[in-house]
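The structure follows.
Other chains of the complex are left out, but the ones given are in their true place.
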Amino acid sequence: MSTAQAGARRPLTILQKSTKKRVTVRLKNEVEYKGKIDSVDQYMNLIMTDAEESRGERTLANYGRVIVRGNNVLFIRLEREL
Amino acid sequence: MSTAQAGARRPLTILQKSTKKRVTVRLKNEVEYKGKIDSVDQYMNLIMTDAEESRGERTLANYGRVIVRGNNVLFIRLEREL
Amino acid sequence: MSTAQAGARRPLTILQKSTKKRVTVRLKNEVEYKGKIDSVDQYMNLIMTDAEESRGERTLANYGRVIVRGNNVLFIRLEREL
């Protein structure tokens, strides 16, 4: 059990280290947000800044600052240089 | 783990600091509420005042005071000057 | 964290203060209940009295007393004079 607990928060820890970096967040409704992560909590609630909202190839809107509720997140693409 | 816990509530904390400011709340059913946040809790349950309800370009209704249940929230757009 | 906890139940507290007042409860299935809140708990389970059930412009039924399960709630419109 200690192994399970030792690594228990690793994906979230890595996500928290990626604040100020550019990521792409895709939600379950297929909409994507490209921008910088400003903060994140254990539910994957995210604050993103300078976020571009798009669906497929189409840009929908730009947001200065947006809070995305974590339970809508499908995946978050991190930049390789992280 | 301490890093994870230290920042654990940050998006909600920032949201709570944005009371009395104008925000746009989009729900999972694509309806949006533009108005002021009066209060918020840890489930993202929100009280909004002077809220305009819209879908796409179309205004649907105006509400003096409305409680939005947090689990319906997709994202909350904050004003940049926050 | 103390800020988060201090305001943690505010929307529900305000809701509990609005018992005996008229509200409109909209559920996720787009049906609305207009009536008085008789009691409410922390899951937003509600007892409403003299409730009119409607969808869009159409009245569907009238209920003397109805318990609405909180997880179906989309939003609750409060009267401004609350």
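For reference, chains read A, B and C in written order, and residue numbers begin at 1 within each chain.
The rule is short, and it goes like this: a residue touches a chain if its C-beta (ideal position, glycine included) is under 8 Å from a C-beta of that chain, and two chains touch if they have at least 3 such contacts.
Everything quoted here is computed from the prediction, not taken from an experiment.
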Practice task
Fill in the total copies of the single sequence across the complete complex, 3 being in place.
Solution key: 7
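Rule of thumb we're sticking to: only the chains that are shown with their structure count from here on.
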Fill in the blank from the handout: One copy, chain A, sits on the other, chain B, after a C-alpha rotation whose size in degrees, in steps of 5, is 50
Completion exercise
In whole angstrom, the CA-centroid distance of chain A from chain C equals 33
Exercise for the section: Between chain B and chain C, tell me the centre distance in angstrom, where each centre is the average of that chain's C-alpha atoms. Expected result: 18
Problem - In the complex with chain B, residue positions of chain C that touch it - result: 1, 3-5, 7-12, 14-15, 28, 44, 70-71, 73-80, 82
Exercise for the section: Over in the complex, which chain A residues touch chain B? Could you list them? Expected result: 9, 12-13, 16-17, 27, 29, 39-42, 45-47, 63-69, 71-72
